[in-house]
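One protein chain omitted, others in place.
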Amino acid sequence: MDRKWWGALGVTIALSAALSGCGGDDSSGTAADTSSDSATAGATDTSSSAAPANEGDWAKAQSAEDGGGMDALVAAAQQEGTLNVIALPPDWANYGAIIDAFKAKYNITVNSENPDGSSSDEITALKSTVGQSTAPDVVDIGNSYALQGAQDGLFAPYQVATWADIPDGQKDEGGLWFSDYGGYISIGCNAATVKTCPTTIADLDNPDYKGLVALNGDPTQSNSAFQAVWALALANGGSADDIQPGIDFVKKLNGEGIFNKTEVTPATIASGATPIVLDWDYLNAGETDALKKEGVDWQVADPTDGLVSAYYSQAISLNAPHPAAARLWEEFLYSHDADGGQNGWLKGYARPIELVAMQADGTADPDALAKIPPVNDTDPFVPTQDQTTKAQQVVAENWSAAVS
Amino acid sequence: MAVVSSVAVATDLPPDDSPVRRRRLGRIGDRVVLLLAAIYFFGPLVAAISYTLKDNHGGISFAAYREIFQKPAGAQIGLGSALVYSIEIAVVTILITLLLMVPTQLLLHLRLPRWKGLVEVLTLLPLVFPPIVLVVGISAVYTSVAPTSAGPDAHRSALFNVLKFLREDSHPLLLALVYVVLAMPFVYRAIDAGITSIDTRTLVEAARNLGAGWGTVLLRVIAPCLRTAIVNASFLCFALVMGEYTISSILLYTKPFPVWLVQLPTRSGQVQAAVSVFSLLLVEVVLLLLGLLNRRPNTRKA
Partner (left out) sequence: MAEGSTVVAGRAGRPRVGFAWLGLLPFLSYVALTFLIPIGFILWEAFRETTTGKAVRDPVTKQFIKETKTSFTSDNVQHSLHGVYLTSLETSVKLSAIVAVIGAVTGLLLAVAVVNSGGFLRQLVASAAAVLSNFGGIPLAFLFIATLDANSGMATVFLRDHLHLSVQDDLHLQLSQLSGLSLIYLYFLIPLMVLVTMPALEGLKPQWGEAAENLGASRWSYWRLVAGPVLLPNFLGSLLLLFCSSFSAFATAYAVNSSFPIVTIRIHAVLSGNVLANQQNLGAALALNMIVIVLPLTIVYQLLQRRTSKWLS
């Protein structure tokens, strides 16, 4: 062992660090490219410009009219012929059927990549596949990621035809992201194995349920588990500023042996390894259908003492390899048609963002509407982004200790 | 059964401390170890297999496995294509690995023994990082060279074009390059064990004295002696490529075999379990076949 050895190791590492540091940071601005030829005035409201500013250029079009009209959009999308989506499991809010409907209606191939990917994976994919033909065209991500992605310049601005039906506060003003569907945290229960199914959170604290109650994942990694902890907090005196009661409640359940740490999968639900699961109501309700075929009676209840809902967000990639198909997909998802995306999600037991508007103009599918788990949410729980971030930090720090 | 008879034999061991007795005891010890290992490794496998063969009516059904062989409705490609895709990546990985590591390690052993430490540390580094860190690093590199504006007329640097080429779905060289790095810790040790167990220095000197060029020395003198080590290294690379899921799935490759298997559109827990059993058995069978083809006469080197 001599100086040469250390020198070589040091040089190798230093060289690599220097090389990587060269391109690593960016202290100037965003990734946007201000196009020099878009001189339209009144740019904050593109939907009412007289002449389409980006006719034919679907990568830059900010609405269907902006690019030359819906028919032109359909034609351009069909010419592209393909759409890349990511992290859309077929049994998540009925995405399987929605994708099939899109394929059938427009004759466009849909590549569904990494269906079990997380929101982070989607953002990583957007960053690491620039220029690839397999890059995702659109993403469906958690709200924190949508906000961050917008800041990082990953999305293209676009306003769907039914833009006005999306409530303010649930969409980015410039159209960089927009909420799509959501649900409430619910308690799913295997009625065959469990004699009396719990319907409220307070019910969970019952020695009869020893080893039976599980969250869908770890709350520092799974959005539904995180929101479930918040629901537990609300039921135990917590608030948007205080998620600790939820963590304490889990600690209590863990101490009493009620909490089950097994990873929840369709297999564990079917086999009875996880008889009580806290998860989104649309996911639990989706399980009910699938499990009926296997002879399992899976009941779903939205707990009245802890009503927490959250919406996911759609966004179009700025570098989408198929920009017209991406925009057509969004139009499809937000159309009020009977076979459109909003009703598709409704049939998947999720609450589409435009539900209020659809109920007003009568386009909501009445059968699907009747089957959604009933909920009486008089005082909606709507934490701000700051409150959410703070709660995430609290959970990140304190969860492990509570369940060890 | 084998253990019982060995124990019965042991009771009439020769009383003195002879080599025969020691050998017999040794063999009992070996048998015990092998039995325990068999229980530990086959036990869970048997449990999983019996779960996958369960029928709703208490009988045996291969339905779970049949689902793997038929091209599922949602999948883009079938089992055969996925296998071929991964095998191609494996072959490229093996070639790059051998071309890179064997000459390097020979050089280290013969000429630069002091550098062995540095190289060994470098080869161990890939082992320290969870795959997600590597992927985020790769995507960070990618982001830093990506064009800063969208559209076909955006400026693309040469470096970006190279990266883009490497990453293409139809010839995923990026995956092969990353797999070479992931395999390095194991390949290094396998080849090192081979090099240190043969008297490399003498062989090389003798060959050179007889007038052989370096190519001949490498290919016709050293490589045959390192055959076991090279075959081991190749098997390692193959098994790695056929089993690696995290990096290829986050980089959005859907065609490699392990990714194809895990992302098979199915809700059934039985099929998911069948998938893992199947991948294990398939790769094992392939390696066994390759090993049998590679059989050499069972003589220990003198």
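Per-chain residue numbering starts at 1, and chain names A and B are given in the order in which the chains are listed.
To be clear about the criterion, a contact is a pair of C-beta atoms (placed from the backbone, for glycine too) under 8 Å apart; a residue touches a chain by one contact, two chains touch by 3 or more.
Computed from a predicted model, the values in this text were never measured in an experiment.
J.: Out of A:78, A:111, A:148 or A:200, which is the one that touches the chain we can't see?
T.: Looking across A:78, A:111, A:148 or A:200, the contact with the absent chain belongs to A:148.
J.: Identify the residue among B:236, B:251 or B:264 that touches the chain left out of the display.
T.: The single option touching the absent chain is B:236.
J.: For the chain left off this view, which of B:160, B:186 or B:253 is in contact with it?
T.: B:186
J.: I need the residue numbers on chain B that touch the omitted chain, in ascending order.
T.: Within chain B, the residues touching the omitted chain are 17, 19, 22, 25-27, 29-31, 33-34, 37, 40-41, 43-45, 47-48, 50-51, 100-101, 103-104, 107-108, 110-115, 117, 119-122, 124-134, 136-138, 140-141, 144, 177-178, 180-181, 184-186, 189-190, 193-194, 196-197, 201, 204-205, 208-209, 228-229, 232, 235-236, 238-240, 242-246, 250, 262, 272-273, 275-277, 279-280, 283-284, 287-288, 290-292, 295, 298, 300.
J.: At which residues does chain A meet the chain that is not included here?
T.: 1, 12-13, 15-17, 19-21, 24-35, 38, 40, 43-44, 62, 118-121, 124, 142, 144-145, 147-148, 150-151, 153, 157, 173-176, 211, 217-223, 226, 261-263, 271-273, 392, 395-401, 403-404
One rule holds in what follows: only the chains that are shown with their structure count from here on.
J.: How far is the middle of chain A from the middle of chain B, if each middle is the mean of its Cα atoms, in Å?
T.: Those two chain centres are 36 Å apart.
J.: Per the contact definition, I'd like the list of chain B residues that touch chain A in the complex.
T.: Touch list, chain B to chain A: 74, 76, 114-115, 117-118, 121-122, 135-136, 138-151, 154, 156, 160, 164, 167-169, 249-252, 254, 262-263, 265, 267-270, 272-273.
J.: In their shared complex, at which residues does chain A touch chain B?
T.: Those residues of chain A that touch chain B are 1-2, 4-5, 8-9, 12, 20, 23-24, 26, 31-33, 59-60, 86, 90-91, 96, 111-117, 121, 124-125, 127-136, 156, 265-268, 270-271, 290, 318-319.
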